[in-house]
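The structure under discussion appears below in the form of structure tokens.
Of the protein chains in this complex, all but one are displayed in their positions.
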Amino acid sequence: MARFGQREGAEGAAGESRKARGSGRGGRDRPSRGPGGALGWPSGNLAFLLFSLVALTVPLYLTNSYYLSILAFFAIRLMPTIGLNLLLGQAGQISLGHAAFIGLGAYGSAVLTTRWGLDPWPAMFLAAVLSALVAVVIGVPALRLEGHYLAMATLGFGEIVLILLIQLKGLTGGTDGVVGIPPLTLGGWSLTDPRLFHVVVWSAALIMLRMALNLPRTRTGRALIALHRTEIAAASLGIDVAFHKLQVFVVSAVFASIAGSFLAHYVMFISPEGFGVTLSVLLVAGAVIGGLGSVWGAVWGAGLMVLLPEVLARYNEDYTLLAFGLLVIVVMIFLPEGLAGAPARLLGLRRTPHIVGSRTQAEPVEERGSECRS
Amino acid sequence: MPVLRVEGVTRRFGGVTAVKEVSFQVHEAQIKAVIGPNGAGKTTLFNLVSAIDRPDEGRVLFRNPLRSGDAQIDLARTSPHQASRAGIGRTFQHSQIFEALSVLDNVKVGRHAHGRAGLLSAFLTLPRQRREEAEAEEAARQALQRAGLGDRAETEADSLPLGERHLLEIARALATEPGLLLLDEPAAGLNNEETERLAETVRRIRDDGVTVLLVEHDMGFVMEVSDEVVVLDYGEKIAEGSPLMIRSNPEVIRAYLGEDYLAEEVPR
Partner (left out) sequence: MSLQEFLQFVFAGITSGSVYALTALGFTLIYNATGIINFAQGEFVMLGGLAAVSLHSGGAPLALAAIGAVAAVTVVGLLFELLAIRPLLNASVLAQIIVTVGASLALRTAAMLIWGREAMALPAFTERAPLSVLGATVVAQTVWVLGVTALIVIALQVFYRRTMLGKAVRACAVNPMAARLLGIPYGRVVLLTFGASAAVAAAGGVLITPISFMSYSSGALLGLKGFAAAILGGLGSPAGAVAGGLALGLLESLSVGLLPWSGTSGYKDAIAFLILLLVLFARPQGLLGQRTAQKV
């Protein structure tokens, strides 16, 4: 870390040229900025390396299989949360149906391995391809819709998938679910050993995290940020808005699907009720609470989703959902940058209001509100 | 051959005819202004030319003079991002900068169509991604220079004053390498000093060979920079000609400028 002032430059490849230039901080009156800026973490590559190192070496000094299972669920939750962080935070598109993609991944893996005898890894791959196709079919018409309508359409889509999972009994086992899903294997090793599974599932999650961290300072990442702010201006700069929205929607669906496959092979039993609207909403809540301004927010959100039930379990596990519902409201009102933005806020390095909380998105609504208010 | 040919364009919203049978041409390396009172149909016309909206009748033909190989296209059959890729850049009446990005990154967005690195390159930081990123940065800095914002590259976009926000939108549009630049009320809300700086910039861009079509209320600015002026009133073209001719056109004075023109200031 040669220059402290270049922290944000270390964010990814895009920062390299800036670093080389050594351009000063002229006019920069706040520290790290932009949705890729990892506020709340020692930013960029270093943060990622440290985080990866810790995440992957945990099994060396943690042998308690219960704690390891919590960390495995952390990784499995992290994957769809990263996808939603990109979809919601960068592209500004909401999905209240992402549990359906986790369900498609889980059932895809389960059905392909138990009914058709495929190996787990190809099953995971095929399930992800299926999820991507479904995401295209639903995304093409749905992503033309704005805000509320998109939210409702994805909510309806999620319900339909859930109904199909329950009703297509011949394939999915109905409400009984699918049992006897084989575990993943790697080079002849069965990943039933929690430490081995930990390393594999965290490697997958870290790859997704790294890819997402790379995105903001690239052509595609900037296009997403641009169309989030204003689709018309983005289009007037040559950005194919529909294509870019669809692309990130499909990516988030694939991340969710892979998480579902990992889940299926890990717990070896799945049933439909876990893949309903509550999970979809919980994922969005987690992404928001974690913070949409930075990809690291997904880590905070997923971590909270996994750890909060452990803390609250002594009362009643259901309090977790209540807490998430209330937290999301509190965060939206008081901490729009989410947990990832909290340290900066506490240090007085307040960034501009986060994109989700900003008024620029909704000029008509703003006019309605401010002008009618007496 | 003109850069832009607006031919008998009509656009209706419900029962209102916002633009009615308007025809005019814009020639290469010319600054042309569209003026008219509020509600005259200027912004509607702009949206038709940038393919954000489509005319009910007529054609909007565009040929990019900076790319001699390009054929003439009908903007009425084009989507906005295709129009941009064909060589039409535009700014907006209400600032549409990307506040979440730095000035430089704002302009890099304008390089979008010149890059090809996709999501996979971005995710994996492939060599192509690095190469294109460097190219985009170079071109973006040049565009900032052309718009007179060269020293503001590292600033956060949302900390720019209004005058420079307008210049940033111009730089962003220039980064797309347009043959025709559309400026929607670029001088709105600017003070005298900022307006002067804007006029210089627009003239310099024209001298670089970029054709400019602008909508503006500030008569002083229009008269100063324009080579030709089109006057709209209630969606219809009532006059067209050099600023000098427009100044003395009795119909324009009656319909639009009125007494205020004598005071050199038109109320908004």
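Letters A and B name the chains as they come in the text, with residue numbers starting at 1 for each one.
In the analysis below, contacts are C-beta pairs under 8 Å (C-beta built on N, C-alpha and C of every residue); 3 or more make two chains touch, one makes a residue touch a chain.
The structure displayed is predicted, hence computed values, not measured ones.
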| item | value |
| --- | --- |
| Touching the absent chain when the full complex is considered, from A:46, A:62, A:136 or A:152 | A:152 |
| Sole contact to the chain not displayed, among A:99, A:288 or A:304 | A:288 |
| Residue among A:47, A:94 or A:184 touching the omitted chain | A:94 |
| Residue, one of A:232, A:267 or A:307, that touches the chain absent here | A:232 |
| Touching residues (missing chain, whole complex) on chain A | 88, 92, 94, 96, 141-142, 145-149, 151-153, 155-157, 159-160, 163-164, 166-167, 232, 277-278, 281-282, 284-285, 288, 316, 318-319, 321-322, 324-329, 332-333, 336, 355-362, 364-374 |
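One rule holds in what follows: only the chains that are shown with their structure count from here on.
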| item | value |
| --- | --- |
| Interchain centroid distance [CA atoms averaged], chain A/chain B, Å | 38 |
| Parts of chain A lying in touch with chain B, wherever the complex brings them together | 12-14, 16-18, 23-30, 33-35, 211-212, 214-215, 217-223, 225-226, 229-230, 232-241, 247-248, 251, 352, 355, 358, 360, 363 |
| Footprint of chain A on chain B - complex, ascending | 50, 52, 79-81, 83-85, 89-90, 92, 94, 96, 98-102, 105, 108-113, 115, 117-119, 121-125, 129-130, 132-134, 136-137, 151-156, 158-159, 172-173, 175-176 |
